[in-house]
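A single protein chain has been removed from this complex, and every other one stays in its place.
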Amino acid sequence: MTGFQAPNVEWLTLSPLLVVFLAAVVGVLVEAFVPRAQRYAVQVGLSLAAMVGTLVASLVVFARLSPTADEAELGRVVAAGAVAADGPAVFTWVLLSVLGLLSVMLFAERKVESGVLTFAGQAAALPGTEAEREASTRGLSHTEVFPLMLFAIGGMMLFPASNDLLTMFVALEVLSLPLYLLCGLARRRRLLSQEAAMKYFLLGAFSSGFFVYGLALVYGYAGSMGFAQIAAAVSADTGSRALLLGGIGLMSVGLLFKVGAAPFHAWTPDVYQGAPTAVTAFMAAATKVAAFGAMLRLFYVAFGGNRDDWLPMVWAVAILTMVVGSVLAISQTDVKRMLAYSSIAHAGFLLTGFLGIRSLDEVAPGGLTGVSAVLFYLTTYGFTTMAAFAVVSIVRDAGGETTHLARWQGLGKESPLVAGVFAFLLLAMAGIPLTSGFTGKWAVFAAATAAGAWPVVVVAVLMSAVAAYFYVRVIVLMFFAEPVGDGPSVAVPSALTTVVIAVGTLVTLVLGIVPGALIELLGNVGVFIR
Amino acid sequence: MLSLIVFLPLAAALVLLALPRLGDSIARWTWVAVAALDLALVVGVWLAYESPAVGQLAFEEQAPWIPGVNSSYHLGVDGLSLPLIAMTAVIFLACAVYALREPDRPRLQAALFLFLQSVSMGLFVSADLILFFLFFDLSIVAMYFVIAGWGHNDAGRSAMKFFLYTFLGSLALLVGFIGLYIAADPHTFDMVELTNQAPLNGSFMAGGLVLAAILMGLAVKTPTVPFHTWLPPAHTDAPAIGSAVLAGVLLKMGTYGFVRIAMPMLPEAWRAWAWVIIVVGIISVVYGALVALAQTNLKRMIAYTSVNHMGYIALAVGAAGLVADDTAQARSIAVTGAVTQMVSHGLITGALFLLAGVLQDRASTYDMDAYGGLAGPAPRFAAFFAVGAFASLGLPGLSGFIAEFQIFTGSIAAAPVTAVALVGILLTAALFLRALQRIFTGPTRGRSTGFADLRPTETWSVGALLFLSLLIGILPRPLLDIIEPAAEAVVELVGR
Partner (left out) sequence: MELYTPILALMVLALGFAVFSVVVSSLTGPARYNRAKLDSYECGIEPTPQAHGGGRIPVKYYTVAMTFIIFDVEIMFLVPWAIYFDELALFGFLAMLLFLVNITIAYVYEFKRGGLDWD
């Protein structure tokens, strides 16, 4: 046996991750030692500081990205081969830090629930019992949501940066477990929320099982967990192809579940509807970023050599996802469910961009690759959807959030500004020009067409039109329908939610008008190291 | 200069939106003033205009926008777009004047129409495909709100149908644009550059597919049979000025796309599929006229005549694709006729829809059978409508004649079979005469009793449009002098 060599850990490169995890652990200690009255302030301050810290650290790492020996590739593999800090990974770090910062603000909103968090006062108290009422009168709040969220963010940041299968799996679990828990912590409609958490957990655990099974098969094929070694084995075409294909298939199940692609989408509407809206916003925006980042790396880096084997599967899944998401969204009567199906449809569009995989020599330098198209779309979608759910969280009536579409009738008369912002965000999701939705859609279509996946693009075009129908229908409801009964009311949120909505809307607008800078940036950094 | 023309209305719209306490009449007059100012600027451009070289533009403005994909903020005009800009400015001014009596949310309406004017102007001057698409799609959104917000009857449903149909069309267009972008070397969205490159010449299959996508997008907007089904309900339920803009300006976006994008950028594919376009044109002409003949709803009837008139344009540009050595001049005449028809149809149909709006305003119905002998109580209305109808059916001395005469001269010379479409003119004449007879002649009865004649705002707005049509009919030269060099350029480019 050879002697043990202590691995070299690049602390600076890993600092974005370390900041988040450290803050999360400190958050747990805060829960243990800080008196109840001060916990909210300490936790919010800590989380905001952590997110700003990780944003700064990510930007520093991003600025220090330098070409490796091979000219075209930026970044380097760190932590003994476990983490790849390359362009796409560090870009998702930056993106996730910003989305995480906005999520912390949404989580910290207390004004709409008159002074308490929108999370359950005491999760262990049964719904409808004396214990629950007592927790409610005492004004209890679970401030554990903040460390939980930080853990999830940490997992999400590790997920797309992981450079071997084991790290990827650990990251998957670190990001998933807190989310399962967060889903069940709604203050209102708790049974629905707990049901959502249960469904998400069971299905999520099941899909993780698939992922591990696939991981084992791929390991059996390549004899290594590292992506570089797997890629080498794939191009050398040694070993049993049955193992490889089985492994790819099973691992895709796990990943496609996380991104909410059909036919593994069944959890999405239930979970998005039942989870507290702040958590839904966080999940919809950040989880997609992380999962697509990881999927890109796994398929482009490790399995890029045999893409002819798995591309047909992605074609089918992309088409199915777009059709299922767009068509089923039409019949939804609940805003959150509708947005959930829309997120499924968006997963389909992202998969369309995912099909833009080409060999490096086919792409002009700085040209639009599948990676940069998908990352661009993720940026646009993340901000838009977060702002949209933030708006949902402030449209309320006596029973809390009022998500039934019929109750949104006449919102344009009640509150033209909020309805106007929501209409703008919906138009962005429909892909109307001057919004980021259009530029995003355009990027993925262009990437997919360039790679010859035009039949999928044709379906995407058709489904965009179908999707436009249900977005516009909501706009009609808000502006051209008479309110029923008292009509909806818009709670005046604190500065926190206002900032989230403002930032999301602004980014949607800016990326719609001047997307050039970001597209160019992604063109330069959107290459994985191998 | 062009940027000013494009963004002046938008700036005014933002100001109107930002001042919710503004009085209604100030908002209305602001709208008229801005529209007039925009028209004055366009006239300035017209006077200073000199025809650019083939494949070039005048008054060019260019600024980097999305450099990563070679898309820039690039504006410019030539003989194809300048007449359309002028027509757009005129129609929007007419609408602003017409709407001076609008009681329903005049401030918002003014802002929306000013926005729509910016978008329309922007589309006709844009020289970059992404910019073009952006304006193309925004026009759909704005028009959707016009119909849904100020329409009548089943406006929500019609607006939705309009939106979905044209939005799907626009997405097809986007796919086509992406196809052009990818085929070009170096990749670019710049129209001038794409025109010079004609990137898909030599690849029959890809060229055909890209042309199909672009044609589908444009055909929905134009609309030609079989993509026209959104048009009648949209027009029937839209407010008068909405219909005028929809028919006058928005439909031209489709036909303008034929001469600006499809023909010069995909010449080989265009030539290969010219017969398909001619056939679609002929069908649109005859079918549109026949269905219009069967209508009892006046506004629906005018809407179907739009299908018919747009068919002439499709016919002419299709015939321009039948390249033969001895027909170059004929084809150039056909294209000139097509562009003239765009202008002429905008003016005439705009006027007719505004007049139809008067019916809705006074008696809340477009049903021709509900009227009779209307010439008695409303002589000015009757006279204006008669002039509009005659212009539309192509009576010499009015702009419709100039346009259709050139279209048929050119097309029949290039392909004699297009003479079949002459039936369309006959049918149009029949249907307009029948409509005139039903509504205006005979004893005054039904809703005609107590019908108030045109008010000054209506007289001036409709009168101006009809006067311009008359002017073009009598003195077509200034207009044709601008169009002809550009039409020759298009024909030359298609012949590559």
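Letters A and B mark the chains in the order given here, with residues in each chain numbered from 1 onward.
In this section, contacts are C-beta pairs under 8 Å (C-beta built on N, C-alpha and C of every residue); 3 or more make two chains touch, one makes a residue touch a chain.
Not measured: the values here are computed from a predicted model.
Undergrad: If you put the missing chain back into the full complex, which of the shown chains would it touch?
TA: A
Undergrad: Which one, A:28, A:131, A:228 or A:266, makes contact with the chain that was left out?
TA: A:28
Undergrad: With respect to the chain omitted from the figure, which of A:63, A:124 or A:398 is a touching residue?
TA: A:124
Undergrad: In the complete complex, the non-displayed chain touches which residues of chain A?
TA: Those residues of chain A that touch the unshown chain are 3-4, 6-7, 25, 28-29, 31-33, 124.
Quick note on the criterion: only the chains that are shown with their structure count from here on.
Undergrad: CA centre of chain A versus CA centre of chain B: separation in Å?
TA: For chain A versus chain B, the centre distance works out to 44 Å.
Undergrad: Sort out for me which residues of chain B touch chain A in the complex.
TA: 64-69, 71, 130, 133-135, 137-138, 141, 144, 148-149, 156, 159-160, 163-164, 167-168, 171-172, 174-175, 178-179, 181-182, 186-187, 209
Undergrad: Any idea which chain A residues touch chain B in the complex?
TA: Interface residues on chain A, with respect to chain B: 364, 366-368, 427, 430-434, 438, 442, 445-446, 449-450, 454, 457-458, 461-462, 464-465, 468-469, 472-473, 476, 479-480, 514-516, 519-520, 523.
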